[in-house]
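One protein chain is absent from this view; the other protein chains keep their places.
Chain lettering (A and B) follows the sequence in which the chains are written, and residue indices restart at 1 in each chain.
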Amino acid sequence: MIAVATPTPTWYLLLAALLFAVGCTGVLVRRNPLVMFMSIELMLNAVNLSFVAFSKAYTDISGQTTVFFVLVVAAAEVVVGLGIIVAILRRRPSANADDIAELKG
Amino acid sequence: MIELLVFIIASLMVVGGALGVILRRNPVHAALSLILTLFGVAVHFVAMEAHFLAAVQVIVYAGAIVVLFLFVIMLLGVDKAEDLRTEPMLRQRILGPIIGVGVLGLVGAGILVARSRTIVRNATGLDPEVAADGTLNPDSNVKQLARSLFSDYVFAFELTSVLLVIAVVGTVLLARRPNKGLQAARDKAGVNA
Partner (left out) sequence: MLDVIWLIPALPLAGFLLILLFGRRLGDPKAGLLATAMCGGAFLVTLLTFFDLLSKDAEERSHVVTIFSWLPVGGLKVDAAFLADPLSITMALFVTGIGTLIHLYATGYMKGDPKFSKFFLYLNLFAFSMLMLVLGENMLVTFLGWEGVGTCSYFLISFWHTRESAATAGKKAFVTNRVGDWGFMVAMFLAFQAVGSLSYSGLNLAAEGGVLSKSTATAITMMLFIGACGKSAQLPLYLWLPDAMEGPTPVSALIHAATMVTAGVYLMVRVNPVIATAFSWAPAVIAVVGAATALFAATVAVAQTDIKKVLAYSTVSQLGFMFLAVGSGAYVAAIFHMVTHAFFKALLFLGSGSVIHGMHHEQDMRRMGALRALMPVTAGTFIIGWLAIAGVPPFAGFWSKDEILLSAWAYPNHQALYKILWGVALVTALLTAYYMTRQVVMVFFGKARWEDHSGDHGAHGDFKPHESPAVMLLPLVVLCGLSVVGGVLNLPFTESTKRLLHWLEPIVHFGEIEPHESAGVKWGLAVGTAALCIVSIGVALAVYQRHKLRAVEPQILADGWRYDRFVSWFMGKPGRDAFEATAWADRTIVDGAVNGVATAVRRTGGVVRRTQTGFVRNYALLIGGGVILLLGWFLLRALGVL
């Protein structure tokens, strides 16, 4: 029989940390603005996961309430961010994140 | 046993999808990987008895946000693959993963240190078995969430509705095509449209 272990909240937290790290790397390495955005979504999800894990650990519902709000704000943020990206990329379809440097001066 | 299995499978979905997001060259593929991750997270939510949130995650995140991403990708025709081999800033490519690993390590260590010092109650549900007054409290997750949301956090709730309105109005303004007069003035001034 394989040793069984019940997943403890700590496991979930470590998973959230891993997800967060992956998202962080994605933001730093990718140049396509849309993919960068998606990496940010990954990080937000990691945070949601950790909130829910804490909520379970301390039997406190406010962790889940927080996730609710994070979800709403993430949605709003995606809407506005994509609007900006649309506005930029419409003019210059080949733009990537590095081209913001041309705004300086 | 079952919980462990569920955990492992869902975790594989999450991590696999995440790696797909950051490693796939085609942005459409990346979006689809994102959906995989979101589903995995939803499964985790269910395992942690956050049923409402799991549903909302699937509907809002996977069903609306990622769809929006795909719309934009298709609309603007940026589904061409990004050339991952060239990287003008070499430093980024080296330091990026280092920072990622660093974050993982430190946060992980932090978690382990913190958790080792706190007592964990291994309750299966979020309701305590026995309430303070001795009676059982078997409210559903939705009810609990609703009660918390509309009493303790009602102000924040109202603010988020305002935020949503602002976001919508703002985005409509941002994404509009300029009207004819402005376009004519721009052409005269020689600004590239």
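The working rule: contacts are C-beta pairs under 8 Å (C-beta built on N, C-alpha and C of every residue); 3 or more make two chains touch, one makes a residue touch a chain.
Computed from a prediction, not measured in an experiment: that's the story for all the values here.
The residue from B:19, B:95, B:146 or B:164 that touches the chain not shown here is B:95. Looking at B:65, B:107, B:145 or B:167, the residue that reaches the missing chain in the full complex is B:107. Taking the whole complex into account, subunit A touches the unshown chain at residues 24, 27-28, 31, 97-98, 100-104. On the side of subunit B, touch with the chain left out of the figure occurs at residues 89, 91-92, 95-96, 99, 102-103, 106-107, 109-110, 113-114.
In this section, only the chains that are shown with their structure count from here on.
Annotation: 5 Å between the Cα-based centres of subunit A and subunit B. Within the complex, the subunit B residues that touch subunit A are 1, 3-4, 7, 11, 14-15, 18-19, 21-22, 27, 30-31, 34, 37-38, 41, 44-45, 47-50, 52-53, 56-57, 60-61, 64-65, 68-69, 72-73, 75-78, 82, 88-89, 92-93, 95-97, 99-101, 103-104, 107-108, 111-112, 115, 120-123, 126-128, 141, 144-145, 147-149, 152-153, 156, 160, 163-164, 166-168, 170-172, 174-175, 192-193.
Contact residues on subunit A toward subunit B in their complex (touch as defined above): 4-15, 17-26, 28-32, 34-35, 37-39, 41-42, 45, 48-49, 52-53, 55-59, 61-62, 64-65, 67-69, 71-80, 82-87, 89-91, 93, 96, 98.
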